[in-house]
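Working notes, structure below.
Missing here: one protein chain of the complex. Every other protein chain is in place.
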Amino acid sequence: MKSFGFQKIVDRQIDLDKADLSLVQALARELTGWQRCIGCGSCSATCTAAGMGSFNPRKVQMLVRMGQWDQVAQEAVHCQLCGKCRLVCPRDVDTRQLMLEFKKLQTISRP
Amino acid sequence: MTFDPFVLPFSIGLLYLMVVVAERFRHWFVGLPPKVKRTIGKRVISSHTLAAIWEIIREGLFHRNLWRRNPLLGYMHMSFALGWFLLIVLGNIESRFYSQLHVNPPYYPIFLKFFVHDSHVLPFELSTIPGFFRFTMDFLLLYVLSGLMLAWIKRTRSRWFGMISTTRHNAADRVALTALWLIFPLRLLAESFTAGCFGGGGFLTNTLGAALASFLPEEHLYYPLWWAYSFALGVFFMLLPYSRYMHILAEMGCIMLKHWGGSEVLTTQSYYECSMQACSRCGVCLDQCQVALAGNPGVSPVSFIRELRAGRIPKEIAEGCLMCRRCQDVCPVGIGLINLRQWAREQLNGRIPVVAAPRYSPVEMKAIPDVVWFAGCMSHLSPGLIRSVQLLFKQAGVKYYWLDADGSICCGRPAQLTGRTAEAEALIEVNRQAILDSGAKLLVTNCPICYRVFCDHYDLPIEVMHHSSYFLRLIDQGQLQVSRGLKAFNLHIPCELDRTSVDADRMKLLASQLVENSEVISQSEWCCGGSLGRLSGQDEVTRKISTDAAFNTAQSNLPVVTGCPLCKKTLQRYTKVPVSDIAEQIYLLSAAEKVN
Amino acid sequence: MIAEGKRHIWKDYQKEIADNNYYYARSCVRQNFFPASEQTFLRVMKHELGKEVFDDPLHTTCTGIAYHADVVNLPTIMTVVARQFALMTRQGLSNFVPSCITSFGIYTEILETWEHFPETLEQTRDFLYKATKREFKIPDNLAHSSDVIFKFKEQIAARAMFKLVNHISGKPLRGVEHIGCHYAKMFPHKGVGGAEYPYVLAGMIEAWGGEVIDYPERRHCCGFGFRQYVVQANRGYSLAHSQKKFESMEPYSPDFIVTNCPGCPFFLDRWQYVISETEGKTYGPDGHGIPVLTFEELTGLVLGYDPWELGLQAHQVAVEPLLDKMGITYDLSRKFVGRDGNKLGTPDKPTHLKVYGYGR
Partner (left out) sequence: MDGKHIVIVGAGPAGLAASSVLPRLGYRVTMIDRSNTLGGHLSKWYQLFPDRAAATVLLEQLTDEVPDSVSTMLGREVTGGSVSSGAVELTLDHGEHLSANGLIMATGFDLFDARRKEEYGYGIYDNVFTQAEIEEMFRQGQIETRHHRKPRSIAFLHCVGSRDLKAGVAYCSKVCCVTGVKQAIELRELLPDAAIYNFYMDLRMFGRGFEELYQQAQERYNIRFVRGRISEAAESSDGSVIIKAEDTLTSRPLKLTVDMLVLLTGMQPAAGSLELAAKLGLVLGDDSFLKPYGLTQQTFKTSYPHVVLAGSCTGPTTLTEAILSGRSAAMALHESLFKLTN
């Protein structure tokens, strides 16, 4: 293959037609409450880990909805599981529980 | 005559049992880490063994813990354990008089009344002894049967035994239970019929035999009854390793391991396996389990252990628990239920690799402080608590360094509770270094969750205190002046402080020093339900747990005082009575003192 | 697709296009991208339609390319534009027709600015006068050269030698119309058909017998983006954008793409080559690409002009399959023959993309 001295830019667009949303369905069955999230960001604001890097629990939940599992797994590793997020969530979402599940995504290989 | 074919079912069962159990114990011993094995080697011949034996007698035979809980329940369990044990011991002794041998076949004492009755000739000098044995053995049989009767009653009247819920049995348990319940009535009938035909029974068997002989063809019935008795015993022994009755042997194993292996043995795979077998499925934990009470009995330890025994670790059961320790506090066998659940979680969640190292930048210090203060992340959501602690430090003239002033990182306990031990270790290491770097000789925390992990896993060379203990000390030393101004309230002891610990006692003592003389403190033994231990479960159950907890904690609608920011926040959500941290109350009282 | 709905929209976006007497402003880059296109426009206008078009050798670039690359500032470009208008005024003309879409956008934007900010117009007049002693009138009519062809599409259809129809099957050829971003996206009412459903090229295709493909990414930019292409390290942006369009149009199996902007045909043509060389992917059948034409080239083909005179050999994607479908005969041996009859030289043969008349 020829090189022309530049790289094609990878599209950041989320293609929901191609995203794997089956896990979202599975999550909906297994874990209750997480769909109630309205993206208010109070979890991220209080997060023990968020202040010290790019970790953003609110965004992780949103990425889940979009089926961006690889990114979810990459992000979730930064969670320290302290559970402060649970206390501030106005929609009573157990964000910590979600992050624990997402940490496991690292080991799940997807097609 | 010392043999009859009917002894075979019993003998085969017993032999099978011995082989299986021996293999299990061997497996557990082999599986122990070398260090523990060395400790055991040193302790076998020492006072540890005596202590172990004493505990086995106390708990295994007399069931002291159950007596304490409910005398009827204690009596029931004791009648089985002690009664059967004495039947075996005395039966053995008795049999020696007849056989004149030191060693008899194992079945001989069990079926002695078949082989030996009145027509049996004894040397003259021993002729008074059978009467004593006949009476005693019959008495013991009656004692066991009385227990059996209570067991029947308990199936339908569990509340008489201080229990609301009872356990449900699996198939092996059911058959074993049936066999066990048959053993003693069959023995009674076999011995009575034999006595009816040949004489030689005691007050119970003789009388019953004589009475029944009037209308039953005992001479045809007694032999089949011995078969049935032997058969019941055989079945029971065969099923024992696979049923809850394995607890009889495993409990002894656990007690021995605990005394011989020290605290290190408690977190070994072998101990977990042995202790999960040691559960007698008595069901005492059921009424303590708030998750069970809130409608999810599957999460209770007794159900959890049943799954573990079957080789399963269902996620919702392993993760639904609050880790509140209430079950562990009452377990008559003393099983380390929290550790066991923790172990299960590690199996589920612990194997995922830890990728990210925690990032952390502690604040710079100017001088070495008296106290390094770790408020804990939850405390940051309770500014009243933070402020009270700061002002109390100031009043007492304590030089402190606030390690997590900027929010800091997590103590590691929450990660640990999820079973992610390695992840917790990474956090612990960073925090530990920061604590040591502070140079302080004392670490104070507001959060019992942090406190638990600081004590148990940080291996710190400095003293660690929960703020309640620390403020008690400051008051005792006169560094803080506090007026007794508090009216009646409910004291809520946080689970992670451990209700059975000296820390909890100190918190109670502190509370008693805050109230006006005539005022009452009622103590709540409930977990607030907001525990970080509960990793998953239905929202409705979680809410019910907390609703129940808040209801039971805020008794008489009096204010609640606790020592944990998480409990505070959780209870606040579910009750209308004021909920505060004990530090906030101390601050108010000390401020009042200053004004006066 | 509800055709009635589109026509409803088109009704709202009619623009006035002058009938005759045009001042033609050429593009600075088209000469080397697709060299015969502008000449074809003049030829069609003068010889087919009998219109007066003044092709002024004195005019310059509008400097839009530099403006969009942040090299030239607004007062400067306004002065340059004013000079073009002065040249038009000197010829006694008032209908300005630029060849370039970016120029069209620049002229539109500047005229709009002058309308709203008369003081800027006065300042520009002042600058121009000081610089060149020239004066200018604002054109009565500004239309892009594709607007003009659109206006006369029926006359052209009447003179057509070939139709956009498969001459064997009789089925209409399927065309993708790609509009330059600066045509109507800034000022929808200045473009025929508006910005959402532009009609300027679609109208030509329909008038000449073809069928317009409406594909999902029709609004997307070709990827030129000025800075994206001008800086070599950024060319990946340009490429990715073009590819997004190809991926989107591929399922509709277009027979050709027609464009009205200098940059678009260039990138839509050349990037097909680059994609085939880097990824082995081609978007037409059997290793062919999708032929990309300027609207002048398409007009020339319809009118029966010789493909090589139209400069179609400058295309990297082979246009021969389209010519074959339209039934246009051509002499492959003359593809790379210059004016003097000498060989122009042939490009290297691509690895994947199918081409015709290449040497090796």
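To keep things simple, chains are lettered A, B and C as they appear, and every chain counts its residues starting from 1.
What we mean here is this: contacts are C-beta pairs under 8 Å (C-beta built on N, C-alpha and C of every residue); 3 or more make two chains touch, one makes a residue touch a chain.
Quick caveat, the model's predicted, so the values are computed rather than measured.
A.B. asks: May I ask you to name the displayed chains that the omitted chain touches in the full complex?
C.D. replies: Over the full assembly, the chain not pictured touches A, C.
A.B. asks: Among C:15, C:218 or C:235, single out the residue that touches the unshown chain.
C.D. replies: C:218
A.B. asks: Just one of C:75, C:92, C:251 or C:280 touches the chain that is missing; which is it?
C.D. replies: Hidden-chain contact among the options goes to C:251.
A.B. asks: Could you tell which one of A:23, A:49, A:63 or A:77 touches the chain left off the display?
C.D. replies: Answer from the full complex: A:63 touches the omitted chain.
A.B. asks: On subunit C, what residues meet the omitted chain?
C.D. replies: Against the missing chain, subunit C presents residues 1-2, 4-6, 8-9, 194, 196-197, 214-219, 251-252.
A.B. asks: Residues on subunit A that touch the omitted chain in the whole complex?
C.D. replies: 12-17, 21, 28, 32-33, 35-39, 58-59, 62-63, 65-66, 68, 91
Operating definition for what follows: only the chains that are shown with their structure count from here on.
A.B. asks: In angstrom, rounded to a whole number, how far apart do the mean CA points of subunit A and subunit B lie?
C.D. replies: 39
A.B. asks: State, to the nearest whole Å, the distance from the C-alpha centre of subunit A to the C-alpha centre of subunit C.
C.D. replies: Distance between chain centres, rounded to whole Å: 45 Å.
A.B. asks: So the centre of each chain is just the mean of its C-alpha atoms; given that, what is the distance between subunit B and subunit C in Å?
C.D. replies: 84
A.B. asks: Touching at least two other chains at once: which residues of subunit C meet that condition?
C.D. replies: None at all.
A.B. asks: Which subunit B residues sit where two or more other chains touch them?
C.D. replies: none
A.B. asks: Sort out for me which residues of subunit B touch subunit A in the complex.
C.D. replies: 349, 351-356, 358-361, 377-378, 380-381, 406-411, 414-415, 418, 420, 423, 427, 530, 532, 535-536, 538-539, 566, 569
A.B. asks: Which of the residues in subunit A come into contact with subunit C in the complex?
C.D. replies: 1-11
A.B. asks: In the complex of these two chains, what residues of subunit C are touching subunit A?
C.D. replies: 232-237, 239-240, 243-244, 274, 277-280, 351
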